[in-house]
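With one protein chain withheld, the remaining protein chains of the complex are depicted in position.
Chain lettering (A, B and C) follows the sequence in which the chains are written, and residue indices restart at 1 in each chain.
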Amino acid sequence: MTDPAPAIELQGISKSFGPVQANKDISLRVMPGTIHGIIGENGAGKSTLMSILYGFYAADKGDIWIKGEKRQIPDSQAAIKAGIGMVFQHFKLVQNFTVLENVILGAEDGGLLRPSLAKARGVLKSLAEEYELSVDPDMQVQHLSVGHQQRVEILKALYRQADILILDEPTGVLTPAEADHLFRILDNLRAEGKTIILITHKLREIMEITDTVSVMRRGEMTATVKTAQTTPEELAELMVGRKVLLRVDKAPAQPKGAALEVRNLRHVDTSGVERLRGVSFDLHAGEVLGIAGVAGNGQSELLEVLGGYADATGSVTLNGSALPLSGAGCDGMARRAAGIGHVPEDRQSEGLIMPYSAWENSVFGYHRDPMWQSGLLMKNAAIREDAAGKMERFDVRPPNPDLAAKNFSGGNQQKIVLAREIERNPDVLLIGQPTRGVDIGAIEFIHQQIVRLRDAGKAILLVSVELDEIFALSDRIGVMFDGRLMGIRDAAEADQRELGLLMAGVGEDEGQDPMAAAEAAERERERREATHG
Amino acid sequence: MDYSTLLQVLDSTMRLATPLLLACLAGLFSERAGVIDIGLEGKMLIAAFFSAAIAAATGSVWLGLLAGLVSSTLLSFVHGLASITFRGNQLISGVAINFLAAGLTVLIAQDWFGQGGRTPSLIGSGRWENITLPLAETLRPVPVLGPLYADLISGHSLLVYVGLVMVPVTWWVLFRTRFGLRLRAVGEAPEAVDTAGVSVTGLRYAAVGICGLLCGLAGSYLATGLQAGFVKDMTAGRGYIALAALIFAKWRPWSALGACLLFGLLQAVALRYQNIDLGGITIPVQVMDALPYILTVVILAGFVGKAIPPRAGGEPYVKER
Amino acid sequence: MDKLPPWADAVLVPLISLLLAAALSALVILGIGENPVEAFRLMVEGALLRSAGWGYTLYYATNFIFTGLAVSVAFHARLFNIGGEGQATLGGLGVAIVCLYLPWPHWTLAMLGASVAAALFGAAWAFIPAYLQAKRGSHIVITTIMFNFIAAALLNYLLVNVMKPAGQQDPATDIFPAATHLPTFQDMFATEANPLFRGAPGNVTFFLAIAACMAIWALIWRTRLGYEIRALGHSESAARYAGISPVKTIVVAMLISGGLAGLMGVNTAMGEAERLVMNATEGAGFIGIAVALMGRNHPVGVFLAAILFGFLYQGGAELALWTNIPRELIVVIQALVILFTGALDNAVRMPLARVFAMRRKPAE
Partner (left out) sequence: AIADPALIYDLGGKFDKSFNEAAFNGAQRWAEETGGSYRDIELQSEAQREQALRRFAEAGFNPVITTGFSMSTPIANVAGDYPDTKFVTIDGYVDPEEYPNVKSISFAEEQGSYLVGMLAAMASETGTVSFVGGMDIPLIRAFACGYAQGAKAVNEDIEVIANMTGTTPAAWNDPVKGSELTNAQISQGSDVVFAAAGGTGIGVLQTAADEDILSIGVDSNQNHLHPGQVLTSMLKRVDVATYEAMQAGEDLDTGTERLTLEDNGVGYALDENNEELITEEMKTAVDEARQQIIDGEIEVHDYRSDDSCPAISF
């Protein structure tokens, strides 16, 4: 018996976006009826490769075989015809359309909508039963939870009778319970003989569900292995190109008094959803308090409120004096003047003005400081000179203060932000996702800087979705779930499993079955979203 | 105001609302597809000119209409080229198109007719005739409803009825057909349309094309229905009022009808009365002239319900940065 | 898309766009049976080869500098101010009120007072759209268009019903008192022996416009306000992070923008007509868009583009005077310039980028 033809075979795929080569001569084989994982650092080119397979981007070079047949896939229509469905990292749904409308869009039968809608309603019903994919067909997508929106995306693909399904980082936005549900669905699909490509950053998921796994690094495919024959350590090494040791050498913390006292912080966002629901904690001078949690559970809002650019109620005192939480005197500049530095989660859309030169960015947020003013004008020459110094101390490459921020690589952009915030010697430093999309060399440098600041007696609030990073840097660890701080543990005593439960919303005291609690939490969330929609 | 005066005012409301309505629906198609169009004015103007010019030259209002449709659609495709193919700034393109039309019409008119930027007056079959609906005269004696039917509903030119019919047609196309679904989707989330395997570019060009055709109707009506010939700048800001009506209507066809009738009524009243005396307070005619614009600002300010435009409006669809 | 070197983006792209617009305009002229070379010669002769021609060219350019700066300041904050027309109208109104109803001992003081009034009135007219954009997200393009129409209606009302002297047929104010008349270029530079700038409306306001260019340059690139305006224009989320208030910055940028547009009133009402007439702006608010686009939102670029458009305007008037080419030809040229520099710029940039990419490759 010969092997069946691979469901997908890519050969020599290359793709550039302007100067960036996102994919370099990539080849890949995926056998039918299997789940194939793809891992790689940010920007490694995973999404690009899959988008090419789905006809969203056109490859510069390379060939594609589907089920043994060579195919041209110039657009998504061709991919759909070839039986490929894709769930994008960023969903491609029409927010103010109903589920049904989203499902039939592009796959209507005939010029009139009515028959298509009727047919789709029936098909959705049977798909829902078959794969645990139930979702209200008449609900507008914007009122659905993220997990349900993802189901709509999967339904879209299945409705088009895809038997090759690509999922791009599907669990990044899901709660653990939702993620488990998704994996059950994927299991079912595999059992039906469908082929699945799963992109993820989480080695745990790869080990749990995939049959084979490919690793990408810097636009290249570095390896493809059978999951059963590899280990997370090996995959991590393949991913970054050298042994990973996510451990920082640091002395025990010498915490002093509370620098920042946060009490009962509440924040409601523009669409009326309460994002912070009574957060309280103390942040001591000389310690790193790490905040862990699945993205979207209020960590970003916590940073924004403390950083002064989101309104809140409750109280925050800095070294004994209360900070305004709304209105005049509550903005980023005032917080900086009061001694709170802030390295934002997203350096490109918050921390930097991308077209500004490095020297202009080096005072961003401090540009009204009297030391940079002479009369009405800014002391540009002095700022530039100062920036050159900072860049040298933080090993920014190239050390050219006149280069626009957008022309630095991600890691160097992060260093520019860190230099700006750290060199002001703030009493409190807020740091969000300090190493997101930053390579391993830069990570080590950044971690050293954070520890150095801690040892200098400053208070550091670290928010990160990378548990490893939290463990590596924190002296104490808090977990946020659904706008609440679920509990703070000493880093030395905390264990990963327990934090994982807290991240799913299961408190230690409740003693509940974790699964049930997670589902209850999800129900609660849906109820909230329905009422706020 | 007695009944017959009221009918008179409403009758002229109908006439004045028609070009607004056609242009408003034109804008609706374009903006629902995510292409903002402040060039409605220019397209109407060029259609007005070419339909009058060709009608004057051939004596056929139908050939005039054809010329109006073609010219307006061509200009629409210039906008499409700028905003869809070359991902240019849609607002700037619209401004440019308004200028282009304002200049070209006079330039060509002067070259062809030598009458200082106007066309010769249209006579006979060069203009739309008013259509008398069946039984209009027979029913006239019926109290209240008779004159209403005979004076207000009957007796307009074909394009007025076309304008009215376009409202349900637009609604039906947008909300009951595959094309409409895709068109609305492309204005909200072009990436969703693209990944569903439908061409964003194709849809947007189709919408821009329809926009051109409807503007063509609007311009033709101005020059060969409402008036008998083209004069320089004869659209006189109607394109902008149509845009205002579109916002007022929150991009919905039936509301567009309402908004255009309201603005038509304002114009009709302003045309007929210099100043309006409201028991001691005199409202100057300039206030009536400015009222559509003031109302639009009030609507935009969100004091009377929020106008949420199609999400992808004004943004070129860029896949690869 | 491949990237262009900055110098090519700032110089080559507008230049090629301009050439394309010029070529199409030449075709249009050919189309109406005239000779484009001859037309161009007439324009140059009428606008640049006589001192009076310069007097007109610079008069128009003064208007366009103000409106061009107005558009560009707003552009830096990512605001598209199409309301220059209305703001300039109101600026003219401010000038008229100050000149007519206040006693001025000397033109210098009058000019100062009128400039302040013009800027205040123009800024006030920009304030509501700015506030609505900042606070309620009302699309500033639409609101400023609406405010243009409202300004026209307001001026119409005031001229006809309030400010027109009794017995006068024109809807215009009285002539301003002689003490407010600004020196024209003729007053400044003509001598008995050398009668320069005879009768041309170019006047001392041109120097105010140059001063405005320098002030705006300093504002945008040298002050913290300019730093904040540009930062907000590039990224609102970053501005919020840094503690730059979007509401305040939008409003301030629009007030400056409206004030600049309003200043145009000093040139038209005080410098030229010496009274306020209807529709004195003559579309200069819109031309400001083309000027800002061509000038890449830099005061030096705006200045040069304004001179170019001043030339087009004056040359166009000359064409209308001496040939059968209607003045609307200028409107067409202006439209083509806006189209090519503002909306179809990628049609130039894309192929150009490919050319540069090709030239770069072998070098690597």
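Everything that follows uses one rule, which is that contacts are C-beta pairs under 8 Å (C-beta built on N, C-alpha and C of every residue); 3 or more make two chains touch, one makes a residue touch a chain.
A quick note: this is a predicted structure, and the numbers were derived from the prediction, not measured.
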I'd like to know which visible chains would be in contact with the absent chain if the whole complex were considered. B, C
Which listed residue, B:Arg140, B:Arg176 or B:Arg272, touches the chain dropped from view? B:Arg272
Residue, one of C:Leu42, C:Val73, C:Ala273 or C:Val291, that touches the chain absent here: C:Ala273
Touch with the missing chain holds, among B:Thr85, B:Ser121 or B:Thr177, for B:Ser121
Those residues of chain C that touch the unshown chain are 52, 56, 156, 159-160, 167, 169-172, 175, 198-199, 201, 268, 272-273, 275, 277-280, 282, 317-318, 320-322, 326-328
Residues of chain B touching the missing chain are 4-5, 8, 11-12, 16, 114-118, 121, 130, 226-229, 231-232, 234, 268, 271-272, 274, 285
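One rule holds in what follows: only the chains that are shown with their structure count from here on.
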Please report how many Å separate the Cα centroid of chain B from that of chain C, as a whole number. 30
When the centre of a chain is set as the mean of its C-alpha atoms, what distance in Å lies between chain A and chain B? 47
Give me the residue numbers in chain C that touch at least two other chains, ranges are fine. 1
Which residues of chain B are in contact with two or more other chains? 320-321
Okay, in this complex, where on chain A does chain B touch? 17-18, 54-57, 75-80, 86, 88, 92-97, 101-102, 104-108, 110-114, 116, 156
Enumerate the contact residues on chain C facing chain A in the complex. 1-3, 218, 222-224, 227-228, 230-231, 234-235, 237-238, 240-245
Given the complex, residues on chain B that touch chain C span 38, 78, 81-83, 86-93, 95-100, 102-104, 106-108, 110-111, 117, 237, 240, 243-244, 247, 284, 286-287, 289-290, 293-294, 296-297, 300-302, 309, 320-321
